[in-house]
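Here's a structure for you.
Removed: one protein chain of the complex. Kept in place: all other protein chains.
Coming up: chain A.
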Amino acid sequence: MSEHETTADSEHEPNRRDFLYLATGMAGVVGAASLAWPFIDQMRPDASTLAAASIEVDISSLEKGSTLQVKWRGKPVTIRNRTDKEVQEAKDVQLSDLKDPVARNANLDANADATDINRSAGKGKENWFVMIQVCTHLGCIPLGEQGEFGGWFCPCHGSVYDTAGRIRHGPAPYNMELPPFDLTPGKTVRIG
């Protein structure tokens, strides 16, 4: 019987079985591929996680030199009313001294320079500073007002950030990120 089929296989004209073989095979592949997607997609952030993507914070009581920490998307966001000294120190840094010269500010162009003004809340609001307080190395939470530059210091692997949250030295590759935000000085900030 097997002999019968092997000789037939190589020589015969395409018949109904060949057609069915191809058609069911293709249907199976397409079906399996499209069914696989929901199984992968269910693992991505769900609707409730995405819905909690925006928060509004009252910053009226935030004096100069004080910091507020809020949780946004499960991560700590630091809101700091920087002192004039901190702003001045950050302004004085040359771009060429920075390990990462990109602003990493979600409110600006993706390749904007990491100048202090680009890292702050913008012109006239230079003292206001909103940043995701997560080390860009492996996701630890750096400690505020510490380290060589009086900015942030990550206790995990020793990354040092300045008062504008820019990486100065240590294993972290990038400046800490700034979330999308809308800030009214002395009133509120909307994050997300």
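The rule is short, and it goes like this: a residue touches a chain if its C-beta (ideal position, glycine included) is under 8 Å from a C-beta of that chain, and two chains touch if they have at least 3 such contacts; residues count from 1.
In the analysis below, contacts and distances are computed from a predicted model.
Trainee: Just go with whichever of "Integration host factor subunit alpha", "Ion-translocating oxidoreductase complex subunit C", "Cytochrome b" or "Acetyl-CoA synthase subunit gamma" UniProt uses as the name of the absent chain.
Mentor: The UniProt record for the chain left out of view names it "Cytochrome b".
Trainee: Can you work out which residue in A:K85, A:H157 or A:R190 touches the chain that's missing from view?
Mentor: A:H157
Trainee: Could I get the residues of chain A that touch the absent chain, sorted low to high?
Mentor: 40, 43-46, 49, 69, 71, 73-76, 137-141, 154-158, 171, 173
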